[in-house]
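These notes are about the structure you will find just below.
Here the complex is missing one protein chain, while the rest keep their positions.
Let's look at subunit A:
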């Protein structure tokens, strides 16, 4: 009350400018000057109240992923039932997730199976967490460190300032970068895989630098050795955009990858394990991916139980 439309309009505009995360120092100053007037400050308090309503959700993984469904509106009974059946079908997943815009210090972050989430870190780094991933983030004035416990991450980090190298540890060792770099790190059983897309990243085992991995290169390491470098694969960053890439991949390997995004068993008959898969598939809907496979390969989908899906050779002529 008492705040006129024009002021509310200005407040909304300032909100849009500041929320972009790309406001210039000049814009920030102009906003601070605007805020000096009491009625402006009053309008701004409302902006913060509204924006604050999202806080309990943004900081709650479950609420956030449930919030994905707010994107669509106009429910009716049929639609509600459809949504329910889809969600109950076990293929429920959201590329929802999300992030608090200004995350700063130590934080535990986890993603659910099927969830891909991006976060912006205090130094301006962009971090993506792939499905079923757990990390600790410790970013402050002295250190920029992340610990990957499970799953896979992709980070796009600016160059270090004030001698704060970026340090990421996995169960096997540690990777370190001082330049601007974009790379993915994946925790596998007994080994870690590093794929570098820009910059240079060093691998340290037992605290000693063992190898430097440059842009376009990929390395796997365990506690003792770094395997010979190979070319980095595009699919190791494509997931961050919700795409599962297959470049002439064996069907069995492709399914193993796909199954990371859903609950339950997903596999195939050994007779078709070596069929080749090529394509870009949407990670948001693994059922659709399976349908696409059935449409392009000589396979059929056998749903034995809700949690048990197996691909079988497509039925051919019945040979007596």
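One rule holds for everything that comes next: a contact is a pair of C-beta atoms (placed from the backbone, for glycine too) under 8 Å apart; a residue touches a chain by one contact, two chains touch by 3 or more; residues count from 1.
Going forward, contacts and distances are computed from a predicted model.
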Checklist entry - Out of "DNA-directed RNA polymerase specialized sigma subunit, sigma24", "Nitrogen regulatory protein P-II", "ATP-binding cassette domain-containing protein" or "Phenylalanine--tRNA ligase beta subunit", what name does the UniProt record list for the absent chain? => result "DNA-directed RNA polymerase specialized sigma subunit, sigma24"
Checklist entry - In the complete assembly, which of A:57, A:167 or A:215 touches the absent chain? => result A:57
Checklist outcome for this item: Hidden partner sits against subunit A at residues 1, 3, 5, 8-9, 11-13, 15-17, 19-22, 43, 46-47, 49-51, 53-54, 56-58, 60-73, 75-77, 80, 83-84, 87-88, 92-94, 96-101, 110, 112-115, 117-120, 126, 132, 263
